[in-house]
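With one protein chain withheld, the remaining protein chains of the complex are depicted in position.
We just call them A and B in the order they show up, numbering each chain from 1.
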Amino acid sequence: MSGMSKIVKTISGIAFPFITIYGLYVIAHGHLTPGGGFQGGAIVASGCAMVLVSYGSIWIMDRVKEKNLSILESLGAICFILLAILGLGFGTVFFNNFLVGTNSLFGVVPAAGSGLADINTGGVIPLMNFAVGLKVIAGLFGIVLVMAYASRTKEEKK
Amino acid sequence: MISRRDIAAVLSFSIVAMFFIFGALIIHPFGTPDETGMDDNIITNAQTETGANNAVTSVVFDYRGFDTLGEATILFTAVAAVIMVFRRLKK
Partner (left out) sequence: MIFNIPFIAVAALILIGLYAVIFKRNLIKMVIGITLIESGVNLFLITLGYREGSIAPIYTSSPGGIMALPVPQALTLTSIVIGVAVLALMLSLVIHIYRHYGTLDVRKMGGPEE
């Protein structure tokens, strides 16, 4: 599909970084506030779809090919499975939370019933949030881009 | 004219509708779940065992992480199938 007028392109280019920052905030604080990998990934994919509608699918497809998006999505899935297998190596079972209680990256355990939100808690959950968020962003943006590129009219195909 | 297929469709739809409305009227009152043993155990132990303040995220990624693995597989399969439908073979 072709792009829209100059005003629409400027405003969507100004609004896109704010939407991305908000989506990354929802992904990163998934273990403290409502949110997580799937919800934040849907927010960033909506911002990317807004840029796609306002700039035209031919312009975006020339710069972002869908095989780069496919590589990013596979990277997210591999990281998720790697974190699950590392639980098998360090602990006892598949999907074991092996970073809780130790003195390493995300290992502080909050006191029972307290409400203080410290980002340093959670064990392996924030890392899994980042992997799933990357997978959802690349997957949903890839679907929208391929379907918009495949339905362009005959005048634009030349 | 009214064909036999239309009569069969209307009859089966009304039978299914009767079952749904009957089930919605006879279910337990809204706000009183039947069995809460597992969820009470998760609410009291989630903060010390997983270390996260959010009980829903700890259920999705720690207590039931295997379901999230299946869901990630579904997302990957759907994206691969959509890209494959719109692929043009280069002549």
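The rule is simple: contacts are C-beta pairs under 8 Å (C-beta built on N, C-alpha and C of every residue); 3 or more make two chains touch, one makes a residue touch a chain.
Note that the structure is a prediction, hence the values are computed from the model and not measured.
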{"item": "Which of A:F38, A:Y55 or A:F80 contacts the chain that the document leaves out", "value": "A:F38"}
{"item": "Chain not shown, touching residues in chain A", "value": "33-34, 38, 110, 113-117, 140, 143, 147, 150-151"}
{"item": "Absent-chain interface as seen on chain B, which is shown", "value": "9, 13, 16-17, 20-21, 23-25, 27, 29-33, 36, 38-39, 42-43, 47, 53-56, 59-60, 64, 67-68, 70-71, 74-75, 77-78, 81-82, 85-86"}
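One rule holds in what follows: only the chains that are shown with their structure count from here on.
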{"item": "Centre-to-centre distance between chain B and chain A (centres being mean Cα positions), rounded to whole Å", "value": "22"}
{"item": "Touching residues (chain side chain A, partner chain B) in the complex", "value": "30-36, 66, 70, 73-74, 77, 80-81, 84, 94-95, 97, 100-101, 106-110, 112-113, 115, 117, 121-125, 128-129, 132, 135-136, 139, 142-143, 146-147, 149-150"}
{"item": "Complex interface listing, chain B residues touching chain A", "value": "47-54, 56-58, 60-62, 65-66, 68-69, 72, 75-76, 78-79, 82-83, 86"}
